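Just one protein chain is left out here, and the rest sit where they should.
Chain IDs A, B, C, D and E follow the sequence of writing; residue 1 opens each chain.
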């Protein structure tokens, strides 16, 4: 069993805001992240599977990259995340992005192949989801 | 003569849009950057001067950092750059940011000390202004 | 279940020296690390838990950062690690730092939330502790 | 139980080519990677074990580094990977490198100590093997 | 006057070999770089000019990037540099690459706009050419 990881990048704006809470509680809860701002995000997508002896690969990384570009990057790059369909009505934390990006990729990959989706907002902040 | 450089970081959203142009020309000119998005920016501020033999420093880097935080970072971090007073009505390219950040710092530094302000939008894109 | 990771930085000096060993064995065991030197360290603190649907977060990253600053960074930044109370009498390897930083954080976090503390001395050397 | 990780670097050329497939299928399968090109690779070797209370270390990192240099780096640095004995006749994907580097290191380490070998071709592409 | 810099990446193999020298002198002169190996290169292209007040830009970075991709990256990415037309018969040092990349870009840019081409072989080795 081998893990392979492919990284992809996007630049987006967002604000953290819960529609279930009044403005002053949003302000207290999210601090400066309640205001509109943005990040150079990156996403590490990890697959876990056996190496095909005919190709030496778990999966063709060009195919994996094309999938990530089509299902994730083309949806969120140079956008305001709060307006993106797959995130609409959700709080656009790194946690939420990791889960929604997993949900966007999983149906296009063989059962059990997707292992982890990790989203970095900055070098200091990241969230990872493993489908558990 | 020694150059010292201090780096500072901020996260902000922006869109590139010229009020002098119709929407379709804005769209053509700025491409995907005409839509609201964001970056983890960083700024390298370089001073050039003689070393004070009493301190071994061109300028105390803590003081320089405090100045950068007060005059730049506190104005733009976790903001939408198009709404920030020092950038209001301007096109928020990296070029514009470098010039306006220079203008914000220069009055607080000894004549001739400020040497360069370089602004990175991403590791791939930057602009530098040297007051010329 | 989601993992969130927060990174923090500090600069410190240290030397590797075992009080239980004679000088020549210390010198042989730790090589050049037996002499006083220093590093720009960084620490990745990972929590593992469920996302609060009200906030979209496992834990408020500002609160986690404040905890890391108070319990770790304020104790070790710009210090000689061999003189720091939480490391006194211990051999200041990355392994020891990871364990002691875990011990400093765990009492302030909900049972089972702390997942990993990873300490980097350099980009080439790191140690991670998962409480096992 | 602590994990320690040591990183090492090498620069090498390679091409992805399966001797079991005709040229046109190689070209389709590996795309531009079917042509001779190269990378600045890096390898993260992780050990997992108990800390020796006498030394504060899982293993002396200088000794681990010497082992990695001798068994891996000296074999592959500034070489064409397709000609390197430990990779001869294999498809030189990151997956293959991770497995073969594991096989080169494991006989020289205490049973159960080697935990993971991760090989990066670029910041975007990596593969990890954990001996499973 | 503003400087803008755009970074681009490519992966390539090469060997340093002077056709004017016998094998043993090549071996002594270039050491391990006389053997076929490879790198993840990156190139920083800097322009220097005035900001167009209508656009806020020295030059549209998308256009600059398209030029770099067409004139440089498409020629050298996933290739053996010793076989690339623009480098044929030359010694493929970073110095040579910086000059040849300058020569490839300059005819497509307004007189005096191109300011510097810097080529990195590794984070440790780079060469820069300013047309002087």
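Here, a residue touches a chain if its C-beta (ideal position, glycine included) is under 8 Å from a C-beta of that chain, and two chains touch if they have at least 3 such contacts.
The model shown is predicted, which means the values in this text are computed figures rather than measured ones.
Asks: One chain isn't displayed here. Which of the visible ones does it touch?
Replies: Every shown chain touched by the left-out chain: B, C, E.
Asks: Quick one: which of B:25, B:60 or B:74 touches the chain that's been left out?
Replies: Checking each option in B:25, B:60 or B:74, the one touching the absent chain turns out to be B:60.
Asks: Which residues does chain C use to touch the chain missing from this display?
Replies: Residues 11-14, 32-33, 35-40, 77-80, 121-122 of chain C touch the chain that is not shown.
Asks: For chain E, which residues lie in contact with the unshown chain of the complex?
Replies: These residues touch the chain not displayed: 16, 18, 20-21, 29, 31, 90-96, 98-99, 123-130, 132.
Asks: For the chain that got dropped from the picture, name the residues of chain B it touches.
Replies: 1-8, 51, 54-58, 60-62
As a convention for this text, only the chains that are shown with their structure count from here on.
Asks: Please give the intersection of the contact partners of chain A with those of chain B.
Replies: Both-contact set = empty.
Asks: Repeat of C-D among A-B, A-D or D-E, where over half of the residue-numbered contact pairs coincide, is which pair?
Replies: Copy of the C-D interface among the listed pairs: A-D.
Asks: Please compute the C-alpha centroid of chain B, do the same for chain E, then give the distance between them in whole Å.
Replies: Distance between chain centres, rounded to whole Å: 28 Å.
Asks: Out of chain A, which residues touch more than one other chain, so two or more?
Replies: none
Asks: So which chains end up touching which?
Replies: Pairwise, the chains that meet the contact rule are A-B, A-C, A-D, B-E, C-D, D-E.
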